[in-house]
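Shown next, in structure tokens, is the structure this report addresses.
The complex appears here minus one protein chain, its other protein chains still in place.
So that you can tell them apart, the chains are marked A, B and C in the order they are listed, and the count of residues begins at 1 in each.
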């Protein structure tokens, strides 16, 4: 079995790996599609992010879908031949966060292709994957493995939208429309946003934002949100997906008094106009990963209620992973790039 | 009638002022006590704060209580001789915020002793005040005018605690225990906080925090919150009352995943560890002024459910206002200083 | 000008009425379409409902849309020729409920075609209507007046769905799919419901439920919800639109522990299994009318995000109002019946 292994920044290798044994509750799949995520890119470009660094070779990838080829003796919910999205997120189910219903904040989580723990949790960009039965979410025939591989990033965005309490009837601003921003637009529309405005500084993201349903897109390299900042602000909810301090600052001005800001973008220390937060009584809420929203994502894609296909830029064979990662890292050329196996 | 008028930084004068006419729905009171607030101090020390600057002489003061001496023809709820706290906050009742139930964020508010509007709204540090009937909240005989003059800052803190959704059963951290921090401790205890820890860098605030019910006080000039930051944090709710970026930073680390931060302290641009907000899914909520909580404050003081007396450092006659403002500005010597009239 | 006036049960007359004068802030419209609502039917069939009774002749109707023909001198937002839905709900804007942001519960509301007040508030089934500027919500060319006349009942249902906090990602049951139930299905889907099951005892409502997006419909005259009641229940949210005690009882069993029941259907005293409410910690929430959701309804219809057309059974000229009311009252034959003027 071949896998896509990161050894050091820009040192990405296609290597042989062993297929793990199949336990009673586990499922063996042949992976069909795998999307390259921002964190994969950070490992590829910089060897990590913040204090998280690669300390040993690690298989990348956590946005994957495949076909079941074998099942453990105790498995009942899936069978060979089933096609499925695979949830890369495995909360412990026993810590205080899990038992409080906040499994996405699990204190002892295992997440595919993450160097947060040591030894690292190996990822899913590999030909054969063995996963637990509860990680497997089957899809109907009319959904492709490429579409199913969007379940993970879509789950991130569905979760982010639930963090806003509700967007039903709301006017929504999305700042930064890379793949996460674009999926947030889809999620916000699916959950009832009345008006969606999106900002970015690049042409392809803005064009994609429009394609997935933004009512208006604004290129903040040349234009501003100033009109929306009149009378102390317009938007009920801001989804800040860029991790850029200027985007957050402009967004805070455009949100109405009593409005909500959901921060998805990571970005280190950011200067914040605390007096705006105080005097407009804004709520700034972090949003991190997902839990039950993975199943939702599979469901909304399967029922045709969310169409992720406008986001897919190109599907590239595993053998050309280097090119795939380079393309995925170029915002002028790519939204989502997937590997095929 | 004499009033306490600010002309420029450190130029505070006791001057004659005219008593305004009494309308049908208004009430004339002889002011008995007036607390000096942080914003009064900003006008005194710096001529304002942020973009808000004194542009004409302005009577200071908005934490006042007095005795009714005359009522307008249409007034029914109060009568001469009644003693009362006076609500300095007059939302318009007609803007979008007022009609959405967020009168504390009124877009056209009038607030005593504030230079936000021009002409400025004159304040209440004066011997005779004419106010609207709906601003008058009577107190029983056993409550002093000095206690009643705490209703306004207490209302700020009661509102802040409601901004945390609920503190019932919660572990609470209060950073910065000047008058607002100390009243927040009282408010949080009254609303059911299970454990309250308070931090400051000065002895008098820490001693007062203990006196008003903090379970533990920590001098962060010499000690840290590090123990509480273990396992991703301890506190359910942080009330940040200092407006100090380091206090907020240390507080964010001490709050548990999924916890809430209520920001009361103003402080200009503050660097914020946005990744902590995101990965712990914290909620940072501004808290600004109050609305119905003014009546609550009078009620809790009157029923003996909140005792504000440990906060009163000294009561100083109007004639010595200069000394009163200087004392109020010295954190080593004073918590709340009140003027008598 | 002709109007549709109820004098007594089954005594419906088309009569001449005077056109009211046009004030500075008011707008004169030629009504184009008017939907017959359940309360119109109650006046027609029984002369009222509960303690509300017709005590003087009253023009019926509150689901209307028309074309502006004249505007008052101070009107700026609309002009002659504009086509619009007309909000029949006029909260006072000054009572405690209005100022708390709950204008739908206004203590002094005026609502078209309602006998709750005396003199009654005359309704909008008339050729010419004079309304306040703020009641007028214009529609684009591609929306018909018939579609626009659905804004009012849709607003009722959008409001009901917001009463569930959020249906995003949720499994939803709708019991009773007359026009309100069917519009609730549309509203719930628009606001992100993941799965929608609907029940009724008649063929046309069930067929319509399917047409507007229910994933499954169940005829509870011949089938049951028993499967969904296993393991203490399945649905996250129940919208009870029938006002039928058995529907509520079966629904309570089918809702999961911790789930929410939104009651829209009116129905007098209903026996309730209070122990089910307690031991499953259900939340039963009333939902009444709407406020800002009227504008939302116009918006969702105009943007094509909600399609109400499957609900329209027939449009009947005013002159045949008697036939229209009889048809509207026959669940086997009609969902929504509209008058044309």
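As a working rule, a contact is a pair of C-beta atoms (placed from the backbone, for glycine too) under 8 Å apart; a residue touches a chain by one contact, two chains touch by 3 or more.
Quick caveat: nothing in here was measured; it's all calculated off a predicted structure.
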{"item": "Candidates C:26, C:39, C:97 or C:166 - the one touching the absent chain", "value": "C:97"}
{"item": "Omitted-chain contact residue, chosen from C:22, C:41 or C:105", "value": "C:105"}
{"item": "Sole contact to the chain not displayed, among A:62, A:102 or A:256", "value": "A:102"}
{"item": "Absent chain, residues of chain A that touch it", "value": "93-94, 98-103"}
{"item": "Residues from chain C at the interface with the omitted partner, ascending", "value": "50, 97, 100, 102, 104-105, 107, 163, 231-232, 243, 248, 257-258, 263-288"}
{"item": "Those residues of chain B which, in the complete complex, touch the missing chain", "value": "158, 161-162, 165-169, 190-192, 194-195, 292-293, 296, 299-300"}
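Please note the rule applied: only the chains that are shown with their structure count from here on.
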{"item": "Most distant chain from chain A by Cα centroid", "value": "B"}
{"item": "CA centroid of chain A to CA centroid of chain C, Å", "value": "39"}
